[in-house]
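Excluded from the complex is one protein chain; the other protein chains are retained at their positions.
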Amino acid sequence: MSWNTFGRVLRFTTWGESHGPALGAVVDGCPPGLALDEAAIQPFLDARRPGTSKFTTQRQEPDQVRILSGVFEGRTTGTPISLMIENVDQRSKDYSDVAKAYRPGHADYAYDAKYGFRDYRGGGRSSARETAARVAAGAVARLVIPEVAITAYVSEIGGDAIDRAAFDAEEIGRNPFFCPDAGAAKRWEKLVDDARLAGSSLGAVVECVATGVPAGWGAPIYAKLDADLAAAMMGINAVKGVEIGDGFAAAALRGEENADPMRPGANGSPEFLANHAGGIAGGISTGQPVVVRVAFKPTSSILIPQVTVTRDGEAAELMTKGRHDPCVGIRGAPVVEAMMALVLADHRMLHRAQCG
Amino acid sequence: MSWNTFGRVLRFTTWGESHGPALGAVVDGCPPGLALDEAAIQPFLDARRPGTSKFTTQRQEPDQVRILSGVFEGRTTGTPISLMIENVDQRSKDYSDVAKAYRPGHADYAYDAKYGFRDYRGGGRSSARETAARVAAGAVARLVIPEVAITAYVSEIGGDAIDRAAFDAEEIGRNPFFCPDAGAAKRWEKLVDDARLAGSSLGAVVECVATGVPAGWGAPIYAKLDADLAAAMMGINAVKGVEIGDGFAAAALRGEENADPMRPGANGSPEFLANHAGGIAGGISTGQPVVVRVAFKPTSSILIPQVTVTRDGEAAELMTKGRHDPCVGIRGAPVVEAMMALVLADHRMLHRAQCG
Amino acid sequence: MSWNTFGRVLRFTTWGESHGPALGAVVDGCPPGLALDEAAIQPFLDARRPGTSKFTTQRQEPDQVRILSGVFEGRTTGTPISLMIENVDQRSKDYSDVAKAYRPGHADYAYDAKYGFRDYRGGGRSSARETAARVAAGAVARLVIPEVAITAYVSEIGGDAIDRAAFDAEEIGRNPFFCPDAGAAKRWEKLVDDARLAGSSLGAVVECVATGVPAGWGAPIYAKLDADLAAAMMGINAVKGVEIGDGFAAAALRGEENADPMRPGANGSPEFLANHAGGIAGGISTGQPVVVRVAFKPTSSILIPQVTVTRDGEAAELMTKGRHDPCVGIRGAPVVEAMMALVLADHRMLHRAQCG
Partner (left out) sequence: MSWNTFGRVLRFTTWGESHGPALGAVVDGCPPGLALDEAAIQPFLDARRPGTSKFTTQRQEPDQVRILSGVFEGRTTGTPISLMIENVDQRSKDYSDVAKAYRPGHADYAYDAKYGFRDYRGGGRSSARETAARVAAGAVARLVIPEVAITAYVSEIGGDAIDRAAFDAEEIGRNPFFCPDAGAAKRWEKLVDDARLAGSSLGAVVECVATGVPAGWGAPIYAKLDADLAAAMMGINAVKGVEIGDGFAAAALRGEENADPMRPGANGSPEFLANHAGGIAGGISTGQPVVVRVAFKPTSSILIPQVTVTRDGEAAELMTKGRHDPCVGIRGAPVVEAMMALVLADHRMLHRAQCG
């Protein structure tokens, strides 16, 4: 099956292939009366845009978004918002080999096995280019949750992690890695460049923190806030793991270490003395920062020849041509932010429906 | 919002509280003509049943399932299958303290913040007792995917991991920990018992492997097989992390290390030479074993007093009474298996709808 | 496919067969804090209950509802509400002929063609007995829309319509036909009894009016209030037509006749001078009474022998035994009311999610 809609009341549907004429998203259910124009979306697309440093793919895409519906006189009308981004810099001839053989680590074989047929140019629908549409939709979602601030950053590349003591939120926008630690950013320059020059690629970990989320969002038992976030993040291209709060580290803790004790807070709400839970308990937000951690595998497209098979079942050796990110996790940070915004906005509205 | 239905075409809806008269699941969309009776479900409930060893809660629940609809003359009719399990051994008086104060690490405060009101007895709806309904539903789902074999096991407790070299699938059913390594099982006896006697609790990691899944299941972009599995697993009580294949470890690999090369296979399909991807690429199964890893935090209910606040915002100290699992992850294994079955069965049907 | 859940945010799932042990509904998404017990539901079930006059089936079912979850200390908790009604008076032996041959006008053949197999006792899942579960769910939905009053009544039986000039809402509860016109009720006694004695059956029209619905409910373009009502009503057993407002009569009007002019109203809202639209424009409520009209075909089970075929494809003559309503539309009135309540409650919550 093909299933390209995400969300329960605030929903978005994306469409488009890597080398088609355009891609886009239809955002449905957005509250009316919110100020929206292209300029409110573009900065988020620019953050994810390829070709801005040597650490990302050299494909040059302006990623200019166009709003085709749902906005009148600068405000959302409550009707579906159609967002379109034209593809400009396709080079489909790079993919002639890929038409015949399956790239290891890619979705080529899986798509063929499912649909019997695929648009092989740039990975077609399975390309990370689709995430541009999510980022555009995420910019709309942010308007729905003005009380929430969301920040994603890369906390680890190729096994080299940031120093938590050196964490500086201001730093995130100052380097090409969305890295909050200036020292790590410096190290990663060489790390990523070396991998790039070797025709290899690196994995990464992205963390995302949302502050200002009030207690009470989430829809147990089967649309828990953490479950919806897990689906949102695991569905991003190249993601292989998702943690909430302490995540896998919590599995090594004892109950008394993992508890988040409470004391009376200033405004009548409890004040938590720790946040092992990552701001979610029983699938519902607790009022603490919501913390998600996302593992990106190394980009599958590498210049190092790999053993594979052709569509006809013959043995082959394949070296991926085309232009690719040496570390796809870097540009994953804006996508993680967008998915966080989309899930939170949906749950804000869901909560209001039942309990508002 | 409350959202108690899971699945897209094979759907199930659960209901019931820890200390209510009963709990249950309605499984909808099951194909007709499958042989089904209570005896086909009961063994899976028995595996998850509490009170079977000193390493699990001492609450004594027979967990006898009753089929109330959807089966005629021993076969499914294609109409909704209603499954009910009566609660027998509630001891609601244990929960008087909990009515007034919030247990750290529990959903108590979050439920109150959301609904303004909660059934505090045994955690009400947020109790892990709800997972009995999932296990019953999962037993039905298994009938839908006869070609698939699913095995879950505990791979780590309290930071102490199994030895992969000692892996023995036969061992899983021979110890009270669903542990595939006899040596680890031996060590865990003392580990878990010590934690229990200290009034503490331990976290755990559960792994689940599904073999026999053909290539082609999954519904990109927003119902990818891995994304649906992530939601299914993260929604289990006490889960804080989910990995597919190499998961977070993949973030430290280079592209050439993480690739799963292919060579021509016996039956015309490619034979993979590695399975870093955990059997899923681009959100679609590849025909390799589907591998999921799930992190359970330590049980939040411990006998060690904890600092907290009351419903009225006063400071309090709380020691959870009631009967609890010293390591909730152990009984998580049958639940992980059930969710794996439910997701795979749903995707088998989804795939057939579009491509069958 | 089997699809037994209705609604978008206030959802209910029903289960159960005519001759199974029980039937029920799980209502999910209900706001917390509403006063609810069995006594709040039972009167609505009593109104629909069979066996109360000679004008309905003689099957004796107490239809006592039991609440199994979602209510604590007399109030809804916001978690799923499980409602169960046990079947008491099944007489499955009446259905031996039906196991072999298809009753004309019934779903027997269609179910067999779909599922290859069916529970033939009393129609199994296709029995109108399933509507008891809807009526129970509808009683919960009414609590969600306290500002709305819903009244359904039978306006026509066997082609004999009420006199609009004689309309008296008080009369509806005073006769066994939910008839608002005492004169018509008198005529229908003989009409229905004659049909019953002849072993025949009659069709009917049910009207339903909801007052107090504020302007603004409905979710265009594909969950319009009138579209959701149409689905809700057309899905009731034996229904073959649905009209909103003037319905088919509007097709014979000119634009100026069909318009609902407005003038300034007392409270700042427009006052409408007509209601041809039945309280819905563009799929959104206008603040006027919502008016729906529903056509029920005559009961298909009649004592007059009918020409049909057996499961094996042989010609046969069949006379339906068992106990049946001579006019299924009569007991349709409480079901229409319930579905109106369920749709309106869902849309009240949907509206609040986006615009509340």
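Letters A, B and C mark the chains in the order given here, with residues in each chain numbered from 1 onward.
Note that in this section a contact is a pair of C-beta atoms (placed from the backbone, for glycine too) under 8 Å apart; a residue touches a chain by one contact, two chains touch by 3 or more.
All values derive from a computational prediction rather than experimental measurement.
Listed residues B:G78, B:G123 or B:G158: the one in touch with the omitted chain is B:G78. Between the chain not shown and the residues C:V88, C:A149, C:A166 or C:I304, the one that touches is C:I304.
For chain A, the residues in touch with the chain missing from this view are 1-5, 9, 11, 13-17, 20-24, 26, 28-30, 32-33, 68-70, 72, 75, 77-82, 114-119, 124-125.
Within the complete assembly, residues 9, 29-32, 78-79, 220, 349-350, 352-356 of chain B touch the chain that is not shown.
Looking at chain C, the residues touching the absent chain are 1-6, 8, 14, 102, 104-107, 109-111, 113-116, 125-126, 130, 156, 158-159, 195, 200-205, 214-224, 226-235, 237, 240-248, 250-264, 268-270, 273, 276-278, 280-287, 295-302, 304, 306-309, 313-315, 329, 347, 350-351, 353-355.
The rule is simple: only the chains that are shown with their structure count from here on.
For the criterion of most C-beta pairs in contact, the winning chain pair is A-B. Shared residue numbers account for over half of those found at the interface formed by chain B and chain C, and the copies are therefore classed as meeting with the same residues. The distance from the centre of chain A to the centre of chain B, with each centre set as the mean of the Cα atoms, comes to 26 Å. Each chain gets a centre from the mean of its Cα atoms; for chain B and chain C, those two points are 39 Å apart.
Residue positions of chain C with contacts to 2 or more other chains are 9, 29-30, 32, 78-79.
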